[in-house]
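Omission of a single protein chain aside, the complex is shown with its protein chains in their original locations.
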Amino acid sequence: MAGDGMQRATPGRHAERERPVLRLLFAAGGFVAWAAQFAVIYGVAGVACARGYGGVTLLGIGLVPFAILAATLLALAATALVTLAAMRERWRMNERTDPADRFLNTAALLVGGLAAVSILWQGLPALIVPACQ
Amino acid sequence: MKASPTSENIDYPNAVPRPPGELEELKRIWASPKGFAIVTDVNNTNVGLWYVGTALLFFILAGILALIMRTQLALPESNLVGHDFYNQLFTMHGTVMMFLFAVPAVEAASVYLLPNMQAARDLPFPRLSAYAFWAYFIGGLVFFGSLFWGVAPNTGWYMYPPLTSYQYSPGDNADWWLLGIGFIEISAIAGAIEIIVGVMKTRAVGMSLDRLPVYSWAMLVFAIMIVVGFPAIILGTVLLELERAFHWPFFIAEKGGDPLLWQHLFWFFGHPEVYIIFLPATGMVSMIVPTVARTPLVGYRLVVLALIATGFLSFGLWVHHMFTTGLPKISLSFFSAASTAVAVPSGIQVFAWIATIAAGRVKLTTPALFIIGFLFIFTAGGLTGVMVAVAPFDWQAHDTYFIVAHLHYVLIGGMVFPLFAAFYYWAPVASKCRLSERVGRWVFGLMFAGVNVTFFPMHVTGLIGMPRRVYTYPQGLGWDALNLVSTAGAFMIAAGVGLFLFDLARNFRMASEDNAGNVWGAGTLEWLPNGDYATRSIPTVTSRDPLWDRPGLSDEVEAGRWYLPGAPTGGREALVTSPIDGRPQYVLQIPGPGWAHVLAAVFTAAFFLLLTVKLVMPSVVCAVIAFACVIWWLWETDPGPTRPPVDIGGGIVLPVYVTGPMNHSWWAMIVLMVVSGMTFACLLFSYFFLWLVNPGAWPPPGTTLPSPLWPLLAGALYLAGSGLVAYASGRLRGEDRRRPPRAVPACLGLAVALILAASTADIMAQLRSGLSPEAHAYGAAVYAIASLQAFFVATVAVMGLYTIARWWAGKLDSVRRSTFDNTMLFWHYATAQGLTGLIVSYGFPRALGAG
Partner (left out) sequence: MDLGSTPDRPAGWRRRAAAAVALALPLLGGCRGVQSALDAAGSDARTLERLSWVLFGGGTAIFLLVTMLLLYALFAPPERRHWLGTRRTIVVGGLVFPIVTLTAILTYGLVLLRVTNAAGGGAPLRIEVVGEQYWWRVHYPADGDAPAFTTANEIQVPLGRPVEVAVTSTDVIHSFWIPNFAGKIDMIPGRVNALRFDVDRAGIYRGQCAEFCGDQHALMAFDVVALEPAAFAAWRSAQARPAAAPGVPLLEQGRLLFARGGCGNCHAVRGTEFSGQLGPDLTHVGSRRSIGAGMFPNNAGTLAGWIADTQHLKGGARMPSYGSLSGEELRAIAGYLESLK
């Protein structure tokens, strides 16, 4: 009997497909990329300086600036991907689109923009500050 | 959002008049216990107010400590208090303000406000918030009492070792901090879990994410930040207590430890902490500004963006408290960049409020004055914040009175002023009378002037050389006059707070149904008519300011026209909605008053406090009693589908019990796993950090690594245990509820044995190899990983046995299986953590070429 009740709980059944955690993470995607970039550059600089790899060079630039620039570019690319995906989703929307969907989409775009600035700022030290001093 | 009168607005889900006796039954079910039994109450309206009141008490107590300090510093070379008492004063002032006032105050306010704002009957785990309150109330008062015995912590609220370790702080003072605060952090995490699930799952119908009050957004980000940030400090306190009690040298340089490890762990929590305090306050501001300006918030989406951005960026700032520790400049610059970036979201919010004020028409009521004061003071504090984000400037400003000025501008401006605005603004919800507007202006005037008179001069005092945390200073360095002015200002603030207390005593009378009502003409749901049961019926929400867009809503709600106007299950219940769209999912039966959680809180507090004063046996007894109370408390949860689905109106028939990702406790378990995962991640960070500062000594020469067979054995046992639990889960499916298979308890029992064996094998292997946890940081780190895992294994074993007991008592079957599902989730988590720990402790040294 209770099983029947569960079956009839249609509003709930629908909502189970909301996948809220994934969608919220997507909306915050740009900052997830920022966090990954931050962890990588902090870790690489920490290990390289503590273990005396500060002078190692790769392709003519120091290991540390190289890692920072690479991580910055990768994070920017990831942010761009999320933002592009959100824009594509945006084009498919119309006046019947659920406002919550529209809201999450806008959030993803706004986050993408602000996160891109943060990621660029995070990479800026590579151009100015010497590694491991 | 514009009001959209559609046809839907005419069809109410429930017909009026409501059946006779429905309202009476609702009142009876939600009535608070009378007399002394009131302490067993769990209703958020009562618990929330006690909670706010206690936080206010600690604000006043810590403020009195500040006044004593300011009096001592009024004149140079003063002898009012000695160095020992002064050091306790500043430590306790910071600790109490941060841990016993600021974080609890914002959690408390949300226990009270959040359900009302979302038109929920209560939070999803009312006993958990009551537990968090009682633990905080008892633990906090005893902790504060340590001051009267002269054994209060005296080494700063940031507790830097080695000063706080056993060599330089042999007394109990540091233990009071580590155990007392560690315990209160656990209470904060309990509150955060409640808030996350509350925001995600218990909202008005149709309150989708785009219609969520900004305050709910702020509390969601706040709670997630606690869940991510607090584990670092909990792990830090555990490691420091292990060092103090058992001499495991995590922070002792000559034994391979590093004092900077503590600073990383502390500030990874400590900096987000500032935003943890600040975000709920901005949430309040974003609710109050539209009301006082009489217009919807301008830039809702940008404000939500700002909240999310702050939540992330604030985790990239922690080293800006360590700019002078001699880290490589490149490392400092990352934190400089993130510290700069975090200013942007604050700017967004400030301009959103200014735009809203410009768009509307502000009446200068007391809440409005506090908001304006907040904008001035916080902007000034934010600008000095950008200054100290510039590392070279911070080299001068760090640990001087400049920082004292900065942090009080941001914390008083950013948190205390919004909180006072909130007191004046929301008092009419909780009280028969509103607070006095006339007195309120004086309170504001005194506090605003006082804050500026006290703290503005400190910017100068600091830059002309006065360091922080000094109990006295010599005459003639140019600091004398400035300090005297600051002291005068401190007493102005005190006068303002005193006047506020007078106002409170005169006008605040706790009320539920007979509250003063919507005196400001606000637009959000906490201003619906309400009683102990919150709102009579739960409305459908079609905009962000429902009361503005639908002027008749209050009457409709009170008449019972909207959803769930009665108590169809015959007990307390809440409507659970879907996280994104706010669609009704099921009717949650929530527990009422009870003793179990109160006693559990009392004995948990007793356990920690007795342990602090080294009364080991009594503390163990209390731990056992607390544990029994928790089991008693849990035993009443997971009621199963006690009755057929109920009709909440409008043809919506909802089950009273669900399992899986729709279930509220499933969400709580996921959050708890995030807390656990962060704790473990911080421990792995500590392990690798210590490796980094010990080149060539990881493990130290002469260490024998255990045979690789041991970790392989332990890993196999972990996997087998998880496999058995997964198999049991498969057997616990199907429509036939009457005959839950015996295989379920059998598999669980065997799995308990396997996971205990796995953890034992791990620890045995290290012990047999002769590794000592006291000799070197390597051993301490290895045993810390194994010990944390053993703690999780013990927890999982208890959960397994508890689940078997549920089966035994006939409370577990293929439908009623939330308990089993939660146990299984945590089990798999413990297996994953165990395997990771094995790979690190056994694999990493081998990968480095040792052994």
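Structural remarks
Order as written gives the chain letters A and B; numbering starts at 1 within each chain.
Operating definition for what follows: contacts are C-beta pairs under 8 Å (C-beta built on N, C-alpha and C of every residue); 3 or more make two chains touch, one makes a residue touch a chain.
These numbers were taken from a predicted model, which means no experiment stands behind them.
Touch with the chain that is not drawn comes from one residue among B:31, B:163, B:488 or B:763, which is B:163.
Among B:379, B:507 or B:836, only B:379 touches the chain left out of the display.
Shown as candidates are B:21, B:82, B:145 or B:521; the residue that touches the absent chain is B:82.
Among B:310, B:356, B:686 or B:814, only B:356 touches the chain that is left out of the view.
Touch with the chain that is not drawn comes from one residue among B:400, B:585 or B:831, which is B:400.
On the side of chain B, the interface with the absent chain consists of residues 82-84, 87, 155-156, 160, 162-163, 167-168, 252-254, 257-260, 295, 298-299, 302, 306, 324-326, 329, 332-333, 336-337, 340-341, 343-344, 347-352, 354-362, 372, 375-376, 379-380, 383-384, 386-387, 389-400, 457, 460, 463-465, 467-473, 477-479, 481-482, 485, 693, using the contact rule stated above. Within the entire complex, the positions of chain A that touch the omitted partner chain are 114, 117, 121, 124-125, 128-130, 133.
Rule of thumb we're sticking to: only the chains that are shown with their structure count from here on.
Centroids of chain A and chain B (each the mean of its C-alpha atoms) stand 25 Å apart. By the touch criterion stated above, chain A contacts chain B in their complex at residues 1-3, 5-6, 8-9, 11-12, 14-16, 18, 20, 23, 27-28, 31-32, 34-35, 38, 41-42, 45-47, 49-51, 54, 64, 68, 98-100, 102-104, 106-107, 110-111, 114-115, 117-118, 121-122, 124-126, 128-133. Considering their complex, residues 200, 208-211, 301-302, 304-305, 308-309, 312-313, 315-316, 328-331, 333-334, 336-338, 340-341, 344-345, 577-581, 583-586, 641, 644-645, 652-655, 657-658, 660-662, 692-693, 695, 735, 737, 815 of chain B touch chain A.
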